[in-house]
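Removed from the display is one protein chain of the complex; every other protein chain stays in position.
Each chain carries a letter (A, B and C) given by its place in the written order, and its residues are counted from 1.
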Amino acid sequence: MEIYKHLAVKDPDDLIFGHSPRPLTLPNGLVIGGGLVYPELNFTLPPMSISAETMPEIREQYRQIIESACARAVDLYVPGLVVEFELLPEMTRTPEWGAEITAILRDCLDRFAQRDGLKSALRVTPNDIREFERPPRMRSGGLWDDMIRSFELCAQAGADLLSIESTGGKEIHDDAILYADLPTVAYALGVLGARDMTFLWDMIVRVGLKNGAIPAGDTACGFANTAMVLAEIRHIPRVWAALIRVMSVARSLVAFERGAVGPGKDCAYEGPYIKAITGYPIAMEGAEAAVAHSSPIGNIAKATADLWSNESVQNVRLLGGAAPTVSLEQLAYAARLMNTATEAGPHTALMLRNLFVASDTTYDPQAYVLRPDVVIDLSREIIAEETAYGRVRRAALATAQCLRKAHHDGLCPLSPQEVNWLDRLSKQADTLPEAEEALIEQMKDQIDPEKIRQDQYGLT
Amino acid sequence: MEIYKHLAVKDPDDLIFGHSPRPLTLPNGLVIGGGLVYPELNFTLPPMSISAETMPEIREQYRQIIESACARAVDLYVPGLVVEFELLPEMTRTPEWGAEITAILRDCLDRFAQRDGLKSALRVTPNDIREFERPPRMRSGGLWDDMIRSFELCAQAGADLLSIESTGGKEIHDDAILYADLPTVAYALGVLGARDMTFLWDMIVRVGLKNGAIPAGDTACGFANTAMVLAEIRHIPRVWAALIRVMSVARSLVAFERGAVGPGKDCAYEGPYIKAITGYPIAMEGAEAAVAHSSPIGNIAKATADLWSNESVQNVRLLGGAAPTVSLEQLAYAARLMNTATEAGPHTALMLRNLFVASDTTYDPQAYVLRPDVVIDLSREIIAEETAYGRVRRAALATAQCLRKAHHDGLCPLSPQEVNWLDRLSKQADTLPEAEEALIEQMKDQIDPEKIRQDQYGLT
Amino acid sequence: MTIIDELREGVIQGQANVALEKVKKALEEGYAADVILNEGLISAMSNVGQMYEDGVVFVPEMLIAARAMDKALQILRPYLVAQGVKPVGKVAIGTVKGDLHDIGKKLVAMMLEGSGFEIIDLGIDAPPEKFVDAVQNKGADVVALSALLTTTMPNMKTVVDALKQAGVRDKVRIIIGGAPVNQAYADQIGADGYAPDASSAVRKVREMLGV
Partner (left out) sequence: MTIIDELREGVIQGQANVALEKVKKALEEGYAADVILNEGLISAMSNVGQMYEDGVVFVPEMLIAARAMDKALQILRPYLVAQGVKPVGKVAIGTVKGDLHDIGKKLVAMMLEGSGFEIIDLGIDAPPEKFVDAVQNKGADVVALSALLTTTMPNMKTVVDALKQAGVRDKVRIIIGGAPVNQAYADQIGADGYAPDASSAVRKVREMLGV
């Protein structure tokens, strides 16, 4: 187990798209983070039910999606392609289904590799289905067994990379977002989430090792992206979403401490922190992911991406072709621009990166905390602590201070309501106990046993 | 009438996004080509029939589209927005329908202007419905009357900008593309198309003047984009499509000689030539227009754009919202990046422009002919002639030579088949008579009177 | 400032203990339970709802106010029953089978409660039988269905069909919401209405029941 005590990227200028200090080389020679940015294409089914009866139609849809997307990738001369297959919950609950689709995608990617020299990698992301039982059992039971089996079968069916959007701690995190309850968020991320990730990722790393698949990374999607979406529709303050984002870093980091080696998941906007701390390559998503959700970080997300993703698009038909094929083209051009800059030299690449950064940072604190220099500063704070909870706490304190300064300096002006909330949240952060045990003790009375089984996190 | 004898942009470095020598200022203060790039959003209906019965549903759809898109534009702080409403043929044939939708869009744009300060402009593009009669009558008849009335009613209903994708000469141009018949293409564009544009645009300019709408511009969509799409699916050589693109410049230019003042139409990839020659601002489309069609010019099209468009997207639902809203977000981020570069200063803007250019030019001759320096060189050749036909001929000769050199110098390497075709087409160009009359005479026997009425072009 | 004003202020500020105290005091002072409910609690929530619509506060302020109201209601409820005060209506709300999304449903429930409705919360991943039971045995006037996935939205139709099957479709109004659905889908599956967000859900439910 690796405990990160030093930054892998120390100079903000080195935190840039396409380059990571510890690039990943796949058996087929594809290097992620070694200089080039590749599209990472995601797709899903249009509205339809998933069952044994519809599986023939489903197989056919995935076949058509991947065939058409690969053809477009070849037409557009992409230097490499990563495809993510994010299972639908039913496909994890019946692991054979997920494996079947994995095999279909594998087969097509192999054909295009052979015929057209298209270098590619297949990321497969089973679902964290444990939450289908409430309160969830996190380490055993039928859902856990199916989830493990899904990882195994998908790896055997040809997944190159394994990922998950894990949800340990989310049982109480959703409400904590809505109530703007910072201590509970800290507890969910730093105590519960981190413990769950340790257990879960030890399993994923084992499955990967055994079946020749690479344990890639996790995402705080269920936590920080839930907050981002709520901020986007003005349900919660943007500063709150920004705080949660940085607080989530320590949780996502656990996967890497347990053996994940990247590329991080596309929807993990905490990715730049992961890259700065671990040096592993990351996927990111932004403007081209508007097909899946609106976001305030459309351009700045490109600044540090090694893979550039569309998050997810349904297989519906547009004038220009199937929506996944359309996404592929958009991603291909975005990646091509970045690679053109890289080819022109470090000065040019840095200038393009700085444009991506400058484009979004003044509009939203969630964009501001993705500034490479801010990422480096806050990452340094985070790894000054050694426990996940300590890091979450430090992230909250340091981010609140950083945003206050950014507002004060006019780098990221906030509305009066936002400033007011920043103060309220900052005061909450100040009350966080230094010792994890003290928080655990403090939470004991507040936790609703109908929502969460604390024993499933190794707590009593 | 203005005959262009000198380039409005002489230095390739001045041919850049956001800036045109003759910017357009709208009554509401929106300046197009004055420094900022704005999104130009296009949309259309999903598969459905257009009739009196479905008009209530159609009105509702347009209402929802524009409402949601404007809200997203405000969320993303766009500095200005252009909306294009391209009528469906039924809406030009029943001009009241087109005008009704125009009024719906106008109303919504006005509301957002007032409430949120969203500065905008509405481009309305009736269809060239003359082709619904075969062979078409180009200057009279019921279809002509409906088309004029459509322009009038839409202008009265609140269109700020008037455009059309005119089709004079297309009757024989489609076949000429497929048979790789360069003299017929030259005849269709330089003789027929140019004559038709003269007559048609005099009408549009009159309608605009009378009703307070700005005559914006035309496009060689039916000619050069047909060729581009055929090249994309490997039906015709790419060099052939590139030649047709540059040959089409003289035809689109006629609109400006008759009084159009821009912004040029999004799908007019001849736009950079128009901008270099006339100095008027242009709309362009590329990567974000993959929703409508694939293209080999996804990034380079941004290099010189004053408006950045998605071409057209159907109102279908994606995970991230209605597809037009999704497009709006993608365009907003693309425009924001360009504007961020402009704000950083001319050196930075030029560097970003050069990245857009370098990104695509080596892959396809259609991208190569959009290089700013190539545009300036070929534009200079084109306006050395004074007649439309003379310009088309010169464009063919000069472009063939330019592409041969680009291949030779390794700037745009061509496949052996493409090189072979470049030679064949070049030889055809060499046979073009210098005098227009000679070509007209030569064509007389070849023209099928069942396809085209030459008298409708002022020819006997 | 009357005690009712103070109660209202306490709820708006989200001070549960203040709200509790003030309700007790108001009862002691002899205010009728329905007056305390309408002019104190519901008025406060409507006030907070308006501030939210105006962009002055966010959802957390609303939820914290609702929590204060809830506490106060616990004291007040026996008095309302004694006085014979009925809720404006009863709404059974749940996220459909296979769907674990909680947040949208929670907000709608909170705002309905703030408008005087009684809520029967069927939770997430709720099977059709739960909705049928709420109508057959618990007096729900309205069934509110939430789904956030395109793969689970078909389960909304399953609920509508189950209500038909059970012969109680005519006794109840059905409203749906969630990212993937719209009015056209509501029409298609035979629901009575659709709401794009929590505030319009309240308006729609009021409209449906004519209150």
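Throughout what follows, a residue touches a chain if its C-beta (ideal position, glycine included) is under 8 Å from a C-beta of that chain, and two chains touch if they have at least 3 such contacts.
None of these values were measured; they are calculated from a predicted model.
Asks: Write down which of B:Arg115, B:Lys210, B:Arg234 or B:Lys444 is the residue touching the left-out chain.
Replies: B:Arg234
Asks: Touching the absent chain in the whole complex: find that residue among B:Thr94, B:Ser120 or B:Gln314.
Replies: In the complete complex, the chain left out is touched by residue B:Gln314.
Asks: Of the residues in subunit B, which ones touch the absent chain?
Replies: 45-50, 88-90, 131-132, 134, 174-175, 178-180, 226, 230, 233-237, 314, 417, 421
The rule is simple: only the chains that are shown with their structure count from here on.
Asks: Tell me which chain's centre, taken as the mean of its C-alpha atoms, is farthest from subunit C.
Replies: Chain centre farthest from subunit C's centre: B.
Asks: From the mean C-alpha coordinate of subunit A to that of subunit C, what's the distance rounded to whole Å?
Replies: 34
Asks: Taking each residue of subunit B in turn, which ones touch at least two of the other chains?
Replies: Those would be 317, 319.
Asks: Among the residues of subunit C, pick out those that touch two or more other chains and give their numbers.
Replies: 150, 180
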